[in-house]
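What you see is the complex with one protein chain gone and the rest in place.
Right, chain A next:
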């Protein structure tokens, strides 16, 4: 058979812009490229010279789906440079804000972007005609996530209430209380949603890779912790750039990361987090993981949708615990004075670990910013998994092959705007 290529010019139902290119030599896969052509926006460069207080507002604009993650990594990193320790109250509220983003982002991905692949629809909107209850339930979950971010952050997209040191203003008691009944409904609905997706037909497909996420002795990882790996390593966040390296490849505006010690790619995100921190899930989520039969170390990337469901359940349960607890008191933010220094932090964006490092000067201006988003770190692993997947789904119907390739890419929920970069499948037989 002649050599050929399969191309997906524009990958759909992902955030940002990219394509996929597969070259076959006969039936053997010769090359797979996840091509990210999202135009670069050069955030790390444009932050230089700006007051450090601008970082949470500006870096939020890297991604409209996970602005909270950018705000959280930036404030933690800058507080580290300023030797500021946030109070327990602020810490609790930051986790609450993050719960909102996980519910919103996972809710969007599960219902509008990913579930249609399992049920054979072009979109969540088309799927709604046949599965109105499931889609409406999903939209309601997503809305709860947005409402929570809106309540604490001021608005769901690009919140305004986050600042270095804490928040501009504390939420009011009534703002918490009015969300509680909806969240009680939502917790049950999230359990139902997770049971629903766990019943999908999953392809029999496993990949070998190293799973990495933050981990914390006392809680499910979100804002803080050390880097835990499925190979058994523990890495302090301050060694991030020593352990992981971003490489620039010609076919992508997003950088691709590898682990320096192995030279191999790795995977971040909900599947990695659940694989590595299952015991830290909230009681309902942990029980549910057992009930739906999620393997202790799940190696099937298509099943990441179940991990997302579990994380939504966890986020509801944790949010309810915080909102039902004592109402936060005390000052909304810690004060600080400027000092020259360097600070870094990693937090768990819905798609995986997001690392920021800043160098600041004595006048509080940013001298250097380094941002390593989850999608650019996952990209090399996605390519490696695709290479394996293509051999499973290769058929004479190239459109079908391309569609199957896209399905796998969507399983990772790549945020290409994040990678400061969307996607298209091209299959080429030369």
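The criterion applied here is as follows: a residue touches a chain if its C-beta (ideal position, glycine included) is under 8 Å from a C-beta of that chain, and two chains touch if they have at least 3 such contacts; residues count from 1.
In this section, contacts and distances are computed from a predicted model.
The chain absent from the displayed complex carries the UniProt protein name "NAD-reducing hydrogenase HoxS subunit delta", chosen from "NAD-reducing hydrogenase HoxS subunit delta", "YCII-related domain-containing protein", "Inner-membrane translocator" or "ABC transporter permease". The residue from A:4, A:61, A:216 or A:327 that touches the chain not shown here is A:61. The residue from A:50, A:299, A:327 or A:387 that touches the chain not shown here is A:50. Residues of chain A in touch with the missing chain: 10-17, 37-46, 48, 50-51, 57-58, 61-65, 67, 108, 112-113, 116, 122-126, 128, 135-136, 139-140, 142-143, 146, 154-158, 160-161, 163, 168-169, 247-250, 253, 255, 403, 406, 415, 417, 422.
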